[in-house]
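Handing you a structure now.
Left out: one protein chain. Kept in place: all the others.
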Amino acid sequence: MTLIKFIEIMAILVGAFSGFIEARRKRMDLVGVFTVAFITAFGGGTLRDILLDRRPLFWVIHQEYAILIFVLALVASPLIRTLRQIVSERLIVIADAIGLGLFSIAGVAAALDAQMPIFIASMMGVITGIFGGVLRDIVCNEVPMVFRDGKPYAICAFLGSWMFLLMRMSELPHDFALWSSATFIVVLRLVSWKFDMRLGR
Amino acid sequence: MTLIKFIEIMAILVGAFSGFIEARRKRMDLVGVFTVAFITAFGGGTLRDILLDRRPLFWVIHQEYAILIFVLALVASPLIRTLRQIVSERLIVIADAIGLGLFSIAGVAAALDAQMPIFIASMMGVITGIFGGVLRDIVCNEVPMVFRDGKPYAICAFLGSWMFLLMRMSELPHDFALWSSATFIVVLRLVSWKFDMRLGR
Partner (left out) sequence: MTLIKFIEIMAILVGAFSGFIEARRKRMDLVGVFTVAFITAFGGGTLRDILLDRRPLFWVIHQEYAILIFVLALVASPLIRTLRQIVSERLIVIADAIGLGLFSIAGVAAALDAQMPIFIASMMGVITGIFGGVLRDIVCNEVPMVFRDGKPYAICAFLGSWMFLLMRMSELPHDFALWSSATFIVVLRLVSWKFDMRLGR
């Protein structure tokens, strides 16, 4: 298994895990747990692909990811309390930051492929990075967390997306631009979390 | 009128009726009643078609169904309390089970037509069967009922969808597979309702 594949799976698992937790907090049953986990993991990329009219969707080509979340929902659902004790908050935040970085830059790159103008491409990056969580909160009947906690989450995705766009406009190599701006998002997110930074309102 | 046409209209009417009731419970006005009824009746199939990129949508080709719900919203809106007394709960559950069976199997068949892999096809069946109600609950600002009441509703759609898929893979005739698995969903749903079965959480 390549590194990128490993990171991709980890990012999806973290999305699903955050969906599991939220669904259980709302006392959902197995169907709800699977659906919310699935929406959290794939919602951002799916919305981006619908807006850009790209098909087939990522999870349609890779049905193994859908099956993975299905099996996890079956297995992990009763174990979620134990899991939350084993898995430290620090680990979740780190994995989630990696997911944010990867999904966002993948979103910008897909938008550029689809000939989107530059500001729209940066928005597609942020949408891919954060709308999984937004849709999770809407289904769970909450005001989306990312819109109200004042923490720089979407902002990290936005800045990293622009870093990628500027590097591509400077004709730096695609892979270098991709990895360095994804890393930038991860680091920025972790630093802002470490120091508990807040945006003003 | 053929039998399938009759059943189709009945399934749509039941979806619309459940939307009427929920909208009135939320004290919505005529616009809300029509919209929620429409979303409940057609939301699942519409979401499936957007995910599969199928156009035109079902209710776009058959505008007579949209007009039917519009007329019903105008006429039935003031009568809804009376209607709920006339129509027994048993009748609603039976009609709703028929709708679940038909919509789900129609969803799997559409996904197979669109060359979806098999697990994704089963998911499309469930989405077609249950997302009308999910979208209804989201618009009505509720946590979707089907995700939290622990009753085997989506599960019936899921099992029936797999029955259809396995029958198709065994190269049984299309119509026989379609009718027997739709019937299976209806019977399973009614039996689980009769004995008030619950999933564990």
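Each chain carries a letter (A and B) given by its place in the written order, and its residues are counted from 1.
In this section, contacts are C-beta pairs under 8 Å (C-beta built on N, C-alpha and C of every residue); 3 or more make two chains touch, one makes a residue touch a chain.
What you see is a predicted model; the values in this text were computed from it and never measured.
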Sole residue of A:Val71, A:Leu91 or A:Leu199 that reaches the chain not shown, by the stated touch rule: A:Leu199
Residue among B:Gly32, B:Gly107 or B:Gly160 that touches the chain left out of view: B:Gly32
For subunit B, the residues touching the chain missing from this view: 23, 26-32, 35-36, 46, 50, 53, 55, 57, 59-60, 63, 66-67, 70, 77-78, 138-141
Contacts of subunit A with the missing chain: which residues? 50-53, 116-120, 123, 134, 138, 141-144, 146-150, 153-155, 199-201
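Quick note on the criterion: only the chains that are shown with their structure count from here on.
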Distance-wise, how many Å sit between the C-alpha centres of subunit A and subunit B, to the nearest whole number? 31
